[in-house]
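One structure is given here, and the rest of the page talks about it.
Shown here: the complex without one of its protein chains, the others still in place.
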């Protein structure tokens, strides 16, 4: 049993729904108690789909448990077939139904319906959403896809399948468009896209392509490996998020397709390179960022942050245990140890301890960052309804890189603004709660920050007593350097440091003091530490 | 003499620079004192251009005033010609040089340079930036453009010029791309684009197109009218910002080009319509918005806000005096009187008085909104460096409408969130300073709001004394209902209303009390007013 | 009172076509109630935590369930706006199921970790779920065990919010019912009104002012603070503010409380009748009652009159959801002149609903339970002006051209009492206004 405030992933049957809902002509009959229908709103509200997901739930109740739940399932499956007339049916159980062991697969087969039935075994108490999506996709492909009957024609245009986009995927709609544009530009024909927009017969003819493009390894990795074995199709290993990854992806596709991509690469790489090299981006250099998300987006964001925006990645982690190895390798490349966890509280502890200047994470990290007063940009599911925007917002390709630049920079205080805040720390307009000037929202929260330990009482600190229009409360956090005492003068000096680097300054000072056994921390300790950590 | 905190527009010679910088092969010699070179950074920093603007400044100093400033101008013009080898030269004076009356046009002509010289008379003490750009563009066109020599070939593809985009324009780069795509889709050939990317010889052949597309009437209006007279070219009157305006624009272009656009219109209108009709947008209905900007963007934003997002536009204004008539007409259509002013302080007063829930304005209104704790989105120049994004961000066309939807909705508290805030007003997490949950920036300011008058002393109001982690100060604003007293109970009741509608509630209550001579305002007055204004 | 006709129905094959539509009833016979079975597109009782965890500010709700439960909670209602929610899930994993770990020890460890992190918690609810019910985890015993350990700092209670036992708002019912045994005994002769059911803070304050003006001593359940428990006893008069509190009412009655039958305080008429039920029982002088309530009723009526112009004659269709359907339908019909096409309700408590049923029109089609696909067929066929439904159905129906009102807003908006009557009608007017306004 595990205490969970927020969960990064839904249960695995929601992964199956993401595949079923992405496709056309597929219906999913889910053995599930009343209430599990909530999952429909993920698609109709959060993703704003204009149709119900193609899912029938048995919605059994307590009184049915004594009776025949298996019969309820069969009736639901039969009615669903009659009403929705699908090309293919998926059948399975949610967590509660898994416990009552009714065998949906067997029951459905016993109905002798004239369409393929793909039974799904998704262990709810072990696995999660992305695994459920990958497994569903894999079972569909195993059931339907076959190697191409005739060898590739001499001189035919090279072709690929695009694998991975699903319903409810973070920016899948626009990533797919960006990949389609890239393929058209390179000159590769798209044989099929799956799961998004695919019908059963599209899955059946996946084997006809020359190779596969894997957009999201979490979802399409197992299918791509299966197709490599079963149909001899190689697949792309690069996820084209960021300028460099996109360039590498173009080269990889060129190699797989046997096409010259020099002209595609020569056309340029979007605006990120110049926006990042422009002198107003100088202040981004070395900003300490913490990255967390699914494996694909976390690895990509860390690379873009480090290589393409010049940030310093101080933490990298994922909740995608299935791809832990890849994230560990990426972290190692940055001199870090990856944080592999699906425990939101552990992520919070890590962010607290590292005191980064920015967090690139999921909706959950947005909460943590908000509470800690740290800038944050969302780079991965799970996300808010607002992260399904109307406008074209890919993460992949060169336009995706443009989007990433803006997304990463937007929450930060701008360069000259940083300077003015540093220079005139005492100005009453520059109190700790001041919002970056380019951000004006309906309302805004005062930033709270852990003060130097251990003044046990919350202090009401008027940022500008002589003008008195703002009061910021700093409250103690037990974890932070509870063993270290600061003199009042040192505390005061720390407050002269602008908030966006104060966390780092405090952290460095305490680390310096701890390593040298300095106590209490004085003004001079702050400057000793500053000189020590100066690079 | 006029007290000015911020100015909406630069002086007119900066408008001329926007035209010169947009073009290629043009050089501008500007008679101006030392310091006026600051204008270069508008282009190299704010717009991130990778080249210096093609401008030579004389940068005379006090000691030169006694000597021969005219000679300095001639030397500068001669050197500029030799160094930059332009196809055409613009010459003129900035505000200070205008006072010393050296006649740059005459001086430049006297140099007998082998390229066209276009002298600019831009009265700095009467006119402003957009007028300067329009006048410069007009003088260029007058000097160079001629009607086409031969009549249009029978059966030739219809063609147009795209007029208006300049350097430093708000989203001009991407609007142009969107217009190009629309023209390609409709089947109209683009004869020339100007000023952006044009050379002198492109201006010379403007007369060869069948009609003109006016992107920004502030800049291209005079040129389009001149070309209509001089070259017999009709021009578009619709600015395609928003779904409906884009559809109307497509129809207008179809009519001008003699092409059937039914299939273009049938293809759809982007995502705005569904995003706006999706039930999670229901809460947008009737939100009170104040719109201010240049005429083109203010008119468009008001129409989109009202027709396409379902907001209630409570104020509409512009600083573009040249197009005051158009803005007045648009305001009248919404039952409003337009605010025509270039005085930032007047705009601030209007926003204060109307207490809107959102402001759609310029960077200046962002400041006002920030100070008042009102949501704000930027829809018009003048803008911040951050409003020159890397990603594709048009305002025009169907993708522009998608962008507008996201832009207008982003600063608002979301629908269900609104409800939770209303229901659990006393919850300590829902203090007045709470930021919309989807926004996490590097820091955030406590919202300040004018309390019911006239408690003269600033009050420190702990939003949740029992948790005590936030304190919000409300300070009195002299203007707001200074004649009305609220009972302490009524003040307390008002605070139970969530902040995002509290301004409206206070305004309605005070208006109700004033009209009926109710004093003091009690709890029942609040509910009487609520019932009275209920719709 | 029992004018309504009961029609029971067991599961039937699909394709019943328009035979599904209830037949028109003869005048004077009251509404027709029909039971339907099939897929129920409703929330489970866990959803009640969304408002309950904010209402009792120092309580915490720990769901003992699966990842599905945790995901439902965070996805259902935009609750991810809370940076520090006061609910969490103890997620059962395969170790618990395989018996490798003792589920009770595991639960105790979760509670320990939680209480260590959140020392501000004064009351902890262990909330049962479908999986915990199916594996027969005894949360009541666990609550007793943990209470013994953590009292007096934290009281631990247990209730079920499982989908197999509770529908949506019933989670509030089971939660409040679990509170009843902990209420202190009232003075035997102390006659006091107990208003039962979670209300928006601002509404609760309004009612408190009205009862004070009427001279009626009143308390509210749930209370805002865990330790501010209202007493209960023979003198307690129970006025239900919400229609879904069957178990809570039963538990309070077993503690000696007397139920005051009344319509629910939705709309002007309902609010007056509801207040009147209390006033009459407490012997308030009718003139005094009139003096206190008439100005408010008049004011609210005036506000409604303008809305009536917009809504009168419009046809409304209710999918079953919150058990608020009947009182709201009554309000829409009687005070705004709307036409009721079909009123679904997940469950019909005939005793608590008696006063409402008496006010509903003859022949009204009330459907208890649900077969969502067939109900959708009926809804499409009827093409109502506005359809009240859950979040899963709203956008698809909008895309088909039907205006909808999501039922969850009825729980998240202050709608009770006089001064909210216009707000309640506004919820129904807004989607129609929006459709008129939008030119895209």
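Read from first to last, the chains carry the letters A, B and C; within each, the first residue is number 1.
Definition applied: a residue touches a chain if its C-beta (ideal position, glycine included) is under 8 Å from a C-beta of that chain, and two chains touch if they have at least 3 such contacts.
Note that this is a predicted model, so its numbers are computed, not measured.
Although it is left out of the displayed model, the omitted chain contacts the following shown chains in the full complex: A, B.
The missing chain lies against subunit A, touching residues 243-244, 269, 272-274, 276-279, 281-282, 285-286, 306-308, 310, 414-417, 419-420, 422-429, 437, 467, 493, 496-497, 523-524, 527-528, 530-532, 534-535. Mapped onto subunit B, contacts with the missing chain fall at residues 1-7, 9-11, 13-14, 33-42, 44-46, 48-52, 56-62, 64-65, 75-76, 79, 82-83, 94-96, 99-100, 123-126, 128, 345, 363, 367, 370-371, 384-385.
Please note the rule applied: only the chains that are shown with their structure count from here on.
Each chain gets a centre from the mean of its Cα atoms; for subunit A and subunit B, those two points are 35 Å apart. Annotation for subunit B: residues 272, 274, 278-279, 414, 437 touch two or more other chains. Shown for subunit C are the residues that touch two or more other chains, namely 78, 80, 83-84, 394-395, 398-399.
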